[in-house]
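Let me give you the structure first, and then I'll get to my questions.
All protein chains but one are shown at their positions in the complex.
And then chain A:
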Amino acid sequence: MSRLSNKKTSLCTAEPLSDDKVCQKLAVFRQIFTSCFGPTGRLKQIHNNVGGHVQTTSTSAVLLKGVFTSHPVLKLLTASVLNHISCFSDCGLFAAILSCALIENAQRLNIETGITLKVYRHLLCLCKDYLNQEECGCRVRIDFGNSQSLLSLARSVIASKPACMLTYKEVQHVSSLVVQAFLQTVPCEAEGSVCLGKVVFVSVEGHRAMDSALFPGLLVEMPEMLSASDLKWLDHRAITLALFNTSLSGDLSETGDGTLEVSCGLSPEAAVLELLLRMGKQIISDGVALLACQKVVHPVLKQYLKEHHVIVIERLGISLMEPLSQMTEIGALPIASFQSPVPSKCYGQLSNILVKSFGSRQMLNLIPAGDSTVCSLGLCNRNETTLNELKLTCQNAEHVLRLSLKSPFALFGGGCTETHLAAYIRNKCSSGVDGTLLGPGCSPTQFQMAADSFCRALESVGRSLEHDGGESLVDLRCGHRWSGPGGAAPDVPWKDVVSLCGCGRLDRHEGLQWVILGGKGPSFSPTLPAESCAQHLVLDSFPAKLNALQVAVETANLILDLKYVIQDVN
């Protein structure tokens, strides 16, 4: 009680954005994100000054969780980006950079904030409508008959995470593994509602990423007592599996709230063990060849089963239970009772059990019978940090591929979507806007200024991909982003120094014209590039980017709309 004290009055600051310190913090924040963006982004090392774990990363999720944000405005920004990532796993940096850019640009304008907000909101709607249109010029339909576009999607996610430290070849290898794993999780016959399978990630450090491999079924730790010779007893047509989710340790459990009194010389444990062995006897007579248990198995039972050539896998953990039951042919049900006889319909079937050496580890590979939607992706990388980053990246890539099932589109990556959208909006706005749309108090000039700040923010995201002093260009037909060398001689035509656009869809031989991105160029209506046979497109997830765009604009609007910051200082 003595430590209770009166609550202090909250700290109340008016117009937080008018404070230079806040703007400075925001600029630093933006600088961090911008420098991480894209395949050539710079890495960040996160550590605290009292020692402990050091993380090297350029991923927005890790970065945002690791960075301590002092100011409420930054907290708000962080929270909204993290929320986006938790739903979509991708485009976090895009959202953060765009949001910061929108705020900074809006502040430089000499317009009342309310008007800027209205214009931003209006333009967001324009963008959304355009992206959802059939004739949208920066969107491609994903062809599920061909793995090319899926591969591109996965590759863009993996290649844009430089902290994985992968070579070009390794990127290719890992992205093809992720796509294979994803395809494996989609069931073959699709009727009614489809339930996707699961990819289980297993990671081993100290090996090259090229050693990563995909395994059918599940990879589990090799049980201690098991040797390769034990597998020779297996019937290789069908292996019956019994899956337990209750503890088989033989402890007296669930005795209720009351007290238990045991008469002298009586051993309840022995009684329970007898039940366990009775169950063991039953499953042996049922022809079970593999007993898998989520928790611990009593050593006596283990020994007993081993003598009868039943393989025992214990301490499976809750995360592997669902995939294991999913991959057995009829669907093994986790059994929760050893006290009563096990019904035969709980057993599942596997086709084989193999010992695989993966990296430096010996692992047991449970191979499903027939078609299964469960597979294990074994990932290797040189050290712990890069491995962690790779694992996270692959999970994100897999999620992005899953999202593509819902809306089968992809957007051009490499900054092309951003510049294209900016060009589209500039063109749309130059033809004038319906004044009544924005209500009174908004003059056409103000509208133009705010729209310009919106477009510049979009373009600045595209420009952020450039880290090595290069110049960002935009072509005047499709509005894609090109990167040219910085400080090129003014008399050399752009055509001679550029090769491919950011997403790889266009090349320089198509009779295009270029201007510097963000400079004064003529307004034009960007078009969809003609179908090309370009192999290595850079594609971004459509749902993730669309949501990131919305989140970025909405968050920027919120921050711009702030009149007060009230801080509880207790």
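We adopt the following convention: contacts are C-beta pairs under 8 Å (C-beta built on N, C-alpha and C of every residue); 3 or more make two chains touch, one makes a residue touch a chain; residues count from 1.
Going forward, contacts and distances are computed from a predicted model.
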Could you check which of "Cytochrome c oxidase subunit 5A, mitochondrial", "Bardet-Biedl syndrome 10", "Metaxin-1" or "Brix domain-containing protein" matches the UniProt name for the chain that's left out?
"Bardet-Biedl syndrome 10"
One chain is left out of this view; which of A:Ala271, A:Val300, A:Leu405 or A:Val492 touches it in the full complex?
A:Ala271
Which residue among A:Asn49, A:Thr259, A:Ser285 or A:Ser357 touches the omitted chain?
A:Thr259
Suppose we count only contacts with the excluded chain; which residues of chain A make the list?
1-2, 4-10, 12, 14, 16, 72-73, 75-76, 79-80, 83-84, 86-87, 112-114, 117-118, 121, 193, 245-246, 254-263, 266-268, 270-272, 274-275, 333-337, 339-340, 343, 345-346, 441, 547, 550-551, 554-555, 557-558, 561-570
